[in-house]
Structures are given as C-alpha cells and as structure tokens.
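I am attaching a structure below and will ask some questions about it afterwards.
A protein chain is absent from this complex, but the other protein chains hold their places.
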Amino acid sequence: MLTDAIEFFHLVRPWLGGAFCLLGAVLTVIGTAGVLRFPDFYTRLHAASITDTAGATALLIGMGLMAPGWVVVAKVAAIWVFLFLTSPTASHAIANAAHVAGLEPLIGRLGRGEVDPASGEEA
Amino acid sequence: MGYFIGLLITLVVFWYTMSGMNKPLILSLGAVSVVLTMVLSWRLKIVDKDSSPYGRIVQFLLYWVWLFVEILKANWRVIRACVKADLDINPALVKVKTVCRSDLAKTTFANSITLTPGTVTVSVEGDKLLVHALYEEDAEPGAFDEMDRRSAWASDGGGA
Partner (left out) sequence: MNLLLASATVALLLGIVLLLIRALMGPTLYDRVLAVNSFGTKTVLLLGLLGFAMGRPDFLDIALLYALINFVSTIAILKFFRYRSFQVSLSRRAPAPKEGS
C-alpha cells in the first residue's frame, strides 16, 4: 500500500513540479504587471514583493519536486532561504533610501482610472 | 568562542551540502574556504550574540511556519489588487510601536512586515516603525500586535 503510494508519487512528481513552476511563473508575471501599473513607487514595492515571496516559493517547490537527488533539493532549499532572508532587507533598503531622500507616498483611496499627475501615468 | 564553533559547523555543513563530493582536492579547498571565512569574520568582528542565535533555532522555525501562512494569506489580497481591471488601492503610512527590545527582535519584526506583501517597513527609529501599507485596513492599530508578540517571543524569549 505504502510502496504503491510512493510509486505513484514518483510517477506524478515531474508533472506536479512542472505545474508548480508554471504557477510560480504566472504569479511572477502578475507581480510584474502590478509593478507596471501601480501609481507610485511605494505601491510598486508591494507588487514586487509578490515575486519575491509567492512566485519564488512556487517555482522553487516545483524545482524541488523535479530534482533528481537530495543534493539538488538542498540547493533549492538554500536558494529559498537566501531569497527569504535577503529580499525584505533589500526592499527595506530601497524604501528607506526613498524615504530619506524625501519621496512622498500617495495617500488615500485611488481608483477608477484617475490619472496621477506626479508620475504622469494612467492608473 | 561558542559562536565560532557554531559558525564552523554551519560552514562545514553548508559546504558539504553544496558540493556533495568526497574527493580530497575538493575537501581541502573546502577546508581552506572555511578557515578563510572564519578569519575574515573574526577580523570584521561580526560574530556576536545577535548574529548567531543558535539557541533559538526551534523558536525561529516555529515562527517561520506561522509567518509563511500569513504571507500566503496576504499575497492573495495583493494579487487580486494587481489583476483587477480597475485600480482599487488605499495606501497609507502608519506608525507602529513595537515591544521588541533587542536589535535581533526588531530586525525580525521589521523584516516580517516587509516580507508580508502589502506592508513595507520604511524606517525604524527606536521602538517606532514607519510602515507603508497598500490597504489602510491592513495597517489599522493593532493589526501588527500578533506578529510583534511572536517575533519578540522567537528572538528574545518571553515576549510581552
């Protein structure tokens, strides 16, 4: 029974991994679309963090499922840990630099196709 | 000294996991790299209590599991905001007071806020954090209390 389950898992593993990779890539594209369309710098930062967390996690889970051996799984896990330790630090550094330089965030509800005069883009 | 032994064990395990080979040449290169790294970190004086919390690994792992669930929940909102046809966001800049005392606890708390999509720590001064949020509802007073308590528990022990 258990061996059957393990066999089934090994059969289905590459497909599951590919599906996770595709999911992660789609999440990444969604985050990037957010980076393109959000109106000011601070809101773009939030969209970029989707890539860093959900997209990277899904992609790396997919890679781990497709891995041929434990060494590869360990490498994937190391990349994941590094991304999760460094990406908030980098985000905070960028946000802090912008804040210190005096970049003012947009505050209040935005929506319904308003055009933001500061960056001159369609919302 | 205990911190250096912890660093040594971490580096050896890391090297061996990354290479996975047993040839004498590779192993001796690894030994040289480990010694070089330890000498450099000794000269830079970066090995101290805050940078090597080996005694709290279990707490940090538990905290990480909790944080990961929170991150997934927060991701959903931001993803919806990204793909909605009309832009519907409500950014806000709020001050958050923390109960964390040590630098390690503050770093954990600020990084957790940044890691959660929808909120970013903009600056840290003393025990006050300036947080930018994509939705004002996510950053109302008290919204970060649980994260604050848990990160204080994970890195300082006890908590408040």
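As written, the chain order gives the labels A and B, with residue 1 at the start of each chain.
Assume contacts are C-beta pairs under 8 Å (C-beta built on N, C-alpha and C of every residue); 3 or more make two chains touch, one makes a residue touch a chain.
Predicted model only: the values in this text are computed from it and were never measured.
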Residue ranges of chain A at the interface with the undisplayed chain: 14-15, 17-19, 21-22, 24-26, 28-29, 31-33, 35-36, 41, 44-45, 48, 51-52, 55-56, 59-60, 62-63, 66-68, 72, 75-76, 78-79, 82-83, 86-87, 89-91, 93-94, 97-98, 100-101, 103, 118-120
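Rule of thumb we're sticking to: only the chains that are shown with their structure count from here on.
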Footprint of chain A on chain B - complex, ascending: 14, 17-18, 20, 71-72, 75, 78-79, 81-83, 86-93, 110-112, 114-123, 130, 132, 134
Sites on chain A touched by chain B in the complex: 27, 30-31, 33-34, 37-40, 42-43, 45-47, 49-50, 52-54, 71, 74-75, 78, 84, 87-89, 91-92, 95-96, 99-100, 105-114, 123
